[in-house]
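Missing here is one protein chain; the remaining ones are kept as they sit in the complex.
Order of writing sets the chain letters: A and B. Residues in each chain are counted from 1.
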Amino acid sequence: MGVEPGRLQFSWISSAESTKFVDVVTKVTEAVKTLGPNQRFVKKEAKVA
Amino acid sequence: MVNYSDKIREISKRLLKDCKVDMIIGFRKGSVPMMNEPHFARTAEDVDELVWDSNCGINLANYLTDRKEKIGVAAKGCDSRNIVTHILENKIKREQLTIIGVPCKGMIDKRKIAGLVEGEVLEVTEDEEQINVKSSGGKKSFKKTEVLQENCAVCIHRNPVVYDEMVAEPVPEQTDVDRYEDVRKIEEMDPEQRWAYFDDLFKECIRCYACRNACPLCYCPTCFVDEAKPQWVGKSQDPIDIRTFHFLRAYHCAGRCTDCGACQRACPVGINMRMLTKKLEKDCKDLYNWEAGLTLDSRPPLDFYRPDDPEDFIK
Partner (left out) sequence: MTDFEPKIVAFLCNWCSYGAADLAGVSRMEYPPNIRVIRIPCTGRMSPKFALGALRQGADGVWVSG
């Protein structure tokens, strides 16, 4: 629908794989960083006068 | 398709007389042209009101959910597939049903016709291949194939997949149609274009939920849009709320939707929300080689695990 594919990520890490966890967190963060702030699907707060 | 009405009445009378069923669900003429309405016939007099023509686009599987009585139901290709889905999801038992199969050559698009004639549509009649429209601006005739509903034009399952009686010989299935041309076009867009496309698609939505109510799959006792704690989606016409509603509704139909077109037909502002359900339908076909409602013998892909399920999206 126009949300960049990189914003939603899936992975599979065993509870013993702490290094993979660190690895994936870093990669996901990098990927989202390059996409920039999310503009899509964000619900703007209603303006209360 | 013209002589179907008589045959349906004949079968219905017999079924009611033999006490095979408590009622027949079919169609009767609506109060305005091209708007046949569902009809629940319990007596022989009710049965005389039953009709079948090219305006029976409503999906009758919608009226079977959690019914307790024995029911005879007229079913075209898509209805029968939704009945199969209903049976698989334990919303009705096969034993309760007597399915009157109706081979279908497509339903006509009332909006398209209203747009092609001048003035108000007063009367619509049809013969085998021709639709004759009388409007306040004059008379016009169309070839039926030119005024079909979009989903019917690309339908490849016109004949019922389950039935106990048939009103006529099966019609030939369409083989030379490109079902997903429009979906591919959207797949080729970049996120920017896609966002704009759906913005435009849904800009008229008034959140009336007619699409949800017309859909035989949308039978949840409490729909997610009506939940308040937590509230998943706002109730306003905010563009993001509209998108969230359509997006999640489409996802609930993944692997279940038969592209019967009831949602689009019911929409008062003419939104083609089938673009979302069709994409998921295509994905199910591509990923799991699955088309909803074709058989009672296998479980849908989303409630059954197979070791070779695709998992390329998981890192």
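Throughout what follows, a contact is a pair of C-beta atoms (placed from the backbone, for glycine too) under 8 Å apart; a residue touches a chain by one contact, two chains touch by 3 or more.
Keep in mind that this is a model prediction, so the values were computed, not measured.
Screening B:Tyr180, B:Phe247 or B:Tyr288 against the full complex identifies B:Phe247 as the residue touching the chain left out. Seen across the whole complex, the unshown chain contacts subunit A at 3, 6-22, 24-26, 28-29, 31-33, 35-38, 40-43. Seen across the whole complex, the unshown chain contacts subunit B at 224, 230, 232, 240, 244, 247-248, 251, 314.
Convention: only the chains that are shown with their structure count from here on.
Between the CA-based centres of subunit A and subunit B the separation comes to 36 Å, rounded to the whole angstrom. By the touch criterion given at the top, residues 191-198, 234, 238, 240-241, 243-244, 247, 276, 313-315 of subunit B touch subunit A in their complex.
In the complex of the two chains, the subunit A residues touching subunit B come out as 1-5, 9-12, 24, 27, 40-44.
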